[in-house]
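A single protein chain has been omitted from the complex, and every remaining protein chain is retained in its original position.
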Amino acid sequence: MASTPLLITLATTLIGAGLIAYVFRNLGYNVLLGGVLGGVAGALGTLFFMLPVNFCMFAPDPEARYTIELADQIFGLIMIVLGLLMTLWPLRWWAIWWSRRNDPQYATQQVQQGLFKSRFLPFVFLAPTLIILALFLYYPSLDTFRLSTLLARLDSQRTAFVCVDNFTRLVNDTGYFGVVGTTLMISLAIVAIGLVLSLLIATMAYQPLKGARIYRTLLIWPYAISPAVAGIIFLLLFNPTGGIMNYFLNGLFGIKIGWLNDPAAAPWAVIVASVWKSMGFNVLFYIAGLQNVPKDLQEAAAIDGANAIQRFRHVVIPLLSPITFFLVITNITYAFFDTFGTIDYLTGGGPVGSTTTLMYQVYELGIVNKDLGKAAAQSIILFAMVIGLTIVQFRTQGRRVNYGA
Amino acid sequence: MEREQVTPVAAPAQATRAAVYRAPRQRPLWLPQRWYAHIILWIACAVIGFPLFYAMLVATQSQAEVFAYRFLPGTSFADNWNIVINNRHLHTYMINSVFIALAVTAGKTVLSLLSGLAFVYFRFPGKWIVFGFVLITLMMPTEILILALFRFVNSLGWGSTFTALIVPFLASATGTFLFRQHFSNIPAELSEAAQLDGATPLQFLIQVLVPISWNTIGALAVIQFVYVWNMYIWPVLIMRREEYQVVQQGLATLIGGDAALVFGPMMLGAVIASIPPVLVFVLLQKQFMSGFALARDK
Partner (left out) sequence: MFAKRLIALVVLAALLLALVPVAAQSPVDVKMWIAFTDNRLDWAQQKAAYFNTVFPQYNVTVEGYANYEELFNATALASEQGALPAIVQYFEVASQNALDSGYFKPIADALGDRTEVNGLAVNLDDFIGPVAAYYTIDGKFNSMPWNASSAIMFSNMNILKAAGVDTPPATWADVEATCEMVMAMDGAPEFCFTWPNHGWFFEQWLAQQNAVYANNDNGRADRATEVAFNNAAGVALLTWLRDMKDKGYLYYSGAQGGDSWATVDQAFQSQQTAMAVYSSSDTAIYTDTGRQNGYEVVASFMPYNQDAEGGWTGNLIGGASLWLVDGLSTEVEDGALTWLTWLNNTENAAEWHQITGYLPIRLSSVDLLNTDGWYDAIAANGPSQVWMDLQIVQDAQGSNWFEGNPNFRVAADQLAGSQQTAATAGALLGNFPGIRNIVTQAIDTMLLTDGADAQAILDAAVAEANVTLEEYNALNAE
């Protein structure tokens, strides 16, 4: 059906027009203007994702190199919805902002600095940053999208367009869900264990003790160790045949753990190495945060008869929530991406894939197996997960994080 | 009761007040104050330090000594040193890493200062769009894009050159935000005074802003230096010429997949390769903290 793309674009144009017209009506603006703007935005949102792939999931391939299934069409619909969100949501947001721009209640509270008067200079100052971001972050992102629709190998010149097969084949791939599970498990453990231990250590180290500076230095230095070196050092400790860890465990408890060849234990080897490496950073921030907890609050709680643990739970922890929030985000990023070097040296993703995270999988696919298309597709899913997590974090931040009174 | 606005990071002066709130308690004279904290910290430092301590011991041992689990310096330090430095030339990789880390750190600081200046001290059309453009890159980890980045950098003809390790990392959303936040908190009188004096924006940046921004610059420098020094997957992909390879790649030549895992040289290499970033981090600890404290104000 040659007209399917046209019908889809038309439908989304109407949806966009309707939604934005409704927004404009509520704001008391010209409904017709809203309709036109919304229609354009709706069409653009659809075309943003659909033009590059030529609506392939809604029409059979003339050369039959790929087949279209229900999963492909659902995926296409999701892309269209995402495209619409990308254009319509900012439009709605902008319209609302416009309506309130002169309302003092919503005026920006930013300190107004003395401004230099030039329209040209700021762009000169920003140009290097913007150009580099555009060339080395935005362009590769778009290229990753393009690659994800191809059958492409690192060692061959030819490529073939396969629509969204690289994505939809994952629906039936239980191995992939295993990798997602492994990633989430390892990341959760790194973040949770890392933060709890760091907070515990920080509550000791922030106090004005004799030698506090020395303690702090001795606690935080692993932050500067590279993930790869962490992998190398823990390879020495966890080695099944000569590792000191098992030597101790065997001597003390008579047990030996297959740190690197038991799928139940190997993730813990990665987690221990990663927590060790990242803890310094967390401790540093918690120490700073704890030093900042107002003492009058603690005192008030003490007068109320609260004991130390209660005080800590009900007063200190809530006050630390902005730092915790910040650390959760940096630790998730660390667990998702920076553990790569540790895993590469320590376990190589094994045994039985028990330490293969999404990032490691992308590397295995793209470099080791030289399958650029599938690696790109999985990169994009990983990308979507990062954005999703960030949005969830930002939305919960407003509700949970306690910034004091 | 009046409460102050709580900011995530410290004004250090408050720390000393903590002692006031401790109820006086009987303790034997030989026990230091807060002995429990000392014990826990001792244990924590020991546990955290053990992997590196053991790695240092192994760095001096021969393979047989490693398997004998001797907690004493071994006899093979000279042999291991010979392998690491004379055979595998780890120091040449380290020199490359120092150069790249310094170049990225310096370049990124300059570009971040400039964009911070533009965002805070200028009003220009499309500011929010430009700001959004920078903001979104916080969610684009380079790691996800490396395959496409690899192809693009090669197509520029930058494959296996220092340019490929430096230029893509010169722009930084983190740095831009750090300085934007920092500048926003500087009293407006400063820039007004500078304008009255007829200073150009660049003069203002260099003569006024930079001198009061050393902590932020230091914080950014620490992060960047450690980040670049520890970069692993990107150099592995892009840097094929041995004479330009970086330290994390040099370490890989000590591991040797096919060769037996000889732990002595491996650990010696790992320890040597860790000295510069650890040194930078420990020495600039204070700047690191206060730089972030300012950044996370408000």
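We call the chains A and B, going by the order they appear; numbering starts again at 1 in every chain.
The rule is short, and it goes like this: a residue touches a chain if its C-beta (ideal position, glycine included) is under 8 Å from a C-beta of that chain, and two chains touch if they have at least 3 such contacts.
Here the structure is a predicted model, which means the values were calculated and not measured.
Partners of the chain left out, restricted to shown chains and counted across the full complex, are A, B. Only one of A:M50, A:I367 or A:I380 touches the absent chain when the whole complex is considered: A:I367. Contact with the chain that does not appear here is found for just one residue of B:Y93, B:F119 or B:F150, B:F150.
The hidden chain makes contact, of the residues A:V53, A:I68, A:L151 or A:L170, with A:L151.
Contact with the chain not shown here comes from a single listed residue; of A:G18, A:P318 or A:P351, that residue is A:P351. Residues of chain A in touch with the missing chain: 151-160, 239-242, 258, 260-263, 266, 347-348, 350-353, 364, 367-371.
Of the residues in chain B, those that touch the hidden partner chain are 63-64, 67, 87-88, 150-151, 154, 159-160, 237-238, 240-242, 252-261.
One rule holds for everything that comes next: only the chains that are shown with their structure count from here on.
For this pair, chain A with chain B, the centres built from the Cα atoms lie 20 Å apart. Contact residues on chain B toward chain A in their complex (touch as defined above): 1, 3-12, 14-21, 32-34, 37-38, 40-41, 44-45, 48-49, 51-52, 54-55, 58, 66-67, 69, 111-112, 114-115, 117-125, 130, 133-134, 137, 139-145, 147-149, 151-153, 167-168, 170-173, 176, 183-186, 188-192, 194-195, 201, 204, 226, 229-230, 232-233, 237, 248, 251, 255, 261, 263, 266-267, 270, 273-274, 277-278, 280-282, 285, 288-289, 292-293, 296.
The residues of chain A lying in touch with chain B in their complex are 110-116, 118-119, 121-123, 125-126, 128-133, 135-141, 143-144, 147, 200-201, 204-210, 215-229, 232-237, 239, 242, 244, 247, 276, 279-280, 284-285, 287-289, 291-300, 302, 319-320, 322-323, 326, 333, 336-337, 340-341, 344-345, 359, 362-363, 366-367, 372, 375-376, 379-380, 382-383, 386-387, 390, 402-405.
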